[in-house]
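The structure appears right after this line, and notes come after that.
A single protein chain has been omitted; all remaining protein chains appear in their positions.
Labels for the chains are A and B, by order of writing; each one numbers its residues from 1.
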Amino acid sequence: MEENKKNLVEVKDLEVSFFTYAGEVKAVRGISYELKPGEVMGIVGESGSGKSVSSYGLMGIIPSPGKVIGGQIIFDGQDMTKLPEKELLKIRGKDISMIFQDPMTSLNPLFTIGNQIEECLKKHTDLSKEDRQKRMVELLTLVGINQPEKRLKQYPHEFSGGMRQRVMIAMALSCDPKLLIADEPTTALDVTIQAQILELMKELKDKIHMGIVFITHDLGVVSEICDNICVMYAGTIVEQGSSDQIFYEPKHPYTWGLLASVPKIDSDGHERLVPIEGNPVDLINPPKGCPFAPRCRYCMKVCIDQAPPQCTVGEGHTAACWLPVKEAREMEG
Amino acid sequence: MDKQSILRKLNLNSLPDLSEQDFEPASAAEKEQITTMAEAVSYWKDAWRRLKKNKIAMIALVIIGCLLIFAIIGPYLSPYTYSQQIRGDENMFPCMKHPFGTDKLGRDLLVRTMIGTRISLLIGIVSAVIVLVIGAVYGAVSGLAGGMTDNIMMRIVDILNALPTILMVIAIKMVIEEPLNTLINSSEIFKPLQALGSGIIAIFIVYGLLYWVGAARIIRGQVLQLKEMEYINAAIALGSNKNRLIMKHLLPNCVGQLIVTTMLQIPSAIFTEAFLSFLGIGVSMPMASLGSLCSDGLNGIISYPYREIFPAVVISIIILAFNLFGDGLRDALDPRLKK
Partner (left out) sequence: MLKYLVKRIGTAVVTLFVAATITFFVMNLVPGGPFLSEKAPTAAAKAAMEAKYGLDKPLMVQYGRYLSGLVRGDFGVSYVQAKNKPIIDIIKQSFPVSAKIGSVAVLVSVLIGIPLGCLSALRREKWQDNVIRVVSTVGIAVPGFVVATSLMIVFAVKLKLLPSSGLSTAASYVLPVITLSLSPCSYIARLMRSSMLDVIGQDYIRTARAKGMDEFVTTFKHALRNSLIPVITYMGPMIANVLTGGFVVEKIFNIPGLGRYFVKSIESRDYTIIMGTTIFYAAILILMTLICDIVYKLVDPRIKLDA
């Protein structure tokens, strides 16, 4: 039955480039994924892999000099890349909302948080002043902030990092969005606070029926909350599958690397983390072969000058790699 | 080796024809090949690349070059000297013989403007260097000493910063010029300085006394930042000399900022000198700076506007060119704008 539900988001061959002085930086090079209502999609990759940029594309807020140069983003039946700015303004903050990485800088320091949340309600709803106040109190309570009436009158600097992120979440939820994009919501926080915020998001996910795109560079963070995961590298999705598939049957060497560098909470702490060696490739002149090849321990001759195919390696599980091809050949032969 | 079954199995549309050989592990050299193609660009190379893209800054650089030639080589090509009074050529308008005209004493204004440019540039560059050196030493000492010393030194900086600099410059300059004159004329040792004249030296001194605050702040900030760096602490733990270590890392870390401040200090010094000369307390006669030429030109501006116009245009171009180049340099060296 789940399978028959309409997709909330369909990203098809999305390409985003930044036109800089040095040339065209191809930040996102043709990625595709789908998200159904109520599902959580994790997008995992290291910084510079294009994971944040692709989600800014969802909201139509790719910072200058970036541009969507190809592909489609279908949200609720509309192609977000073709909508005029005026229409986008109505969707942003209402149907799609976003929380950001650094709660310390994501709130305007010169306005009270009440002012900043109310702004959103004023723009997107017809609530009266009293109803807005009621709604804001309700929201702050929902995200676990005590004394909401008093807190609404305070400025961001009077909140701790974790509390600010709760404010950001309250703000994002204010107009009952259909889709929430969480761009590394826990990265800038202390470990204990991280756990609290994750716990809150999990709670909210069950309480409010909305799709979530959860962006992170930390596989450990997404493991519990996500239904599906895309692993991004150098602007492409290298592996895509359900959370279980990615964790228990990963097929791409990059995913192996990421998994090896996740600290395991249940280990005794003496286990060494294995970092992935080398640096990401230059996105101005992306290599014609596999972008991960220079850092790949299993790199083959074919990887260097042939782009890897999108191999289906399981039910709804794909990996862009030559290794499955090699395996298949060996089995056949 | 059934390609079709592989395609079906992996749900692929097509596959290139590949041999067994293609699936052999790639050598390190082959992997290297890709990385070298995407070689990381060094900071300086990157900055230069950015600067070259900045047309305005490059034009400014060319103009600065031309001005330097005009000021340094120009006077040698002229048949006149800057103090030569040519009888019969008084008050001439610009003509073939005197492209910039002459003043009421019959001095050729082209060569005087060239010399004026030379003096103004000299004042700008030397003052900027003096300020840089004093500021750098003060900032480094303050930052390295830390604690109470740093606190007191920075209070002094705050106070200096709050003083009305231009008035202080005027007051100090007026006071030191005469004793300075006596001093440099008193002994053979100061012979090289006599050529410059006490006016210019007084400007250097005053400038050095009052304008180093900016450079000091930059250096101190950088020292404090370096003190916090993990790698510095690690090296200290391993027994390195802390202060020497910081000095070693200091320069590469703030050289960009220093170049920019110095670049922007040059027009500021030229500006200040022009201002002083205009008020009649700049370089001493018969030496000319662009400011003093403008000041001279103001008398009789209605009958002989060219006397004012030429030096005024040159000084505006100098300040503009240095400002634009300094701005371009800042944009090129600021890594925050790298994206």
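The rule is short, and it goes like this: contacts are C-beta pairs under 8 Å (C-beta built on N, C-alpha and C of every residue); 3 or more make two chains touch, one makes a residue touch a chain.
Keep in mind it's a predicted model, so treat the numbers as computed, not measured.
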### Query
For the full complex, which residue in A:D76, A:D102, A:D305 or A:E327 touches the chain that was left out?
A:D102
### Task
Would you mind spotting which of B:V133, B:V255 or B:L298 touches the chain that isn't drawn?
B:L298
### Task
Would you indicate which residue among B:I6, B:A26 or B:I281 is in contact with the undisplayed chain?
B:I281
### Message
From the list B:L167, B:I189 or B:A237, pick the residue that touches the absent chain.
### Response
B:L167
### Message
Just checking the interface: what residues of chain B touch the absent partner chain?
### Response
158-159, 162-164, 167-168, 170-172, 174-176, 178-179, 267, 271, 274-275, 278-281, 291, 294-295, 298, 301-302, 305, 308, 312, 315-316, 319-320, 323-324, 327
### Task
Please give every residue of chain A in contact with the chain that is not shown.
59, 61, 63, 88-94, 97-98, 100, 102, 105-111, 119-120, 123-124, 155, 157-158, 168, 171
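One rule holds for everything that comes next: only the chains that are shown with their structure count from here on.
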### Message
Using the touch definition from the top, list the residues of chain A that touch chain B in their complex.
### Response
18, 20-22, 278-279, 281-282, 285, 287, 289, 293-294, 298-304, 306, 309-313, 322, 324-326, 328-329, 332-333
### Message
Can you tell me which positions in chain B touch chain A when the two form their complex?
### Response
1-2, 5-6, 9-12, 15-16, 18, 21-26, 30-35, 37-38, 40, 49-50, 53, 339
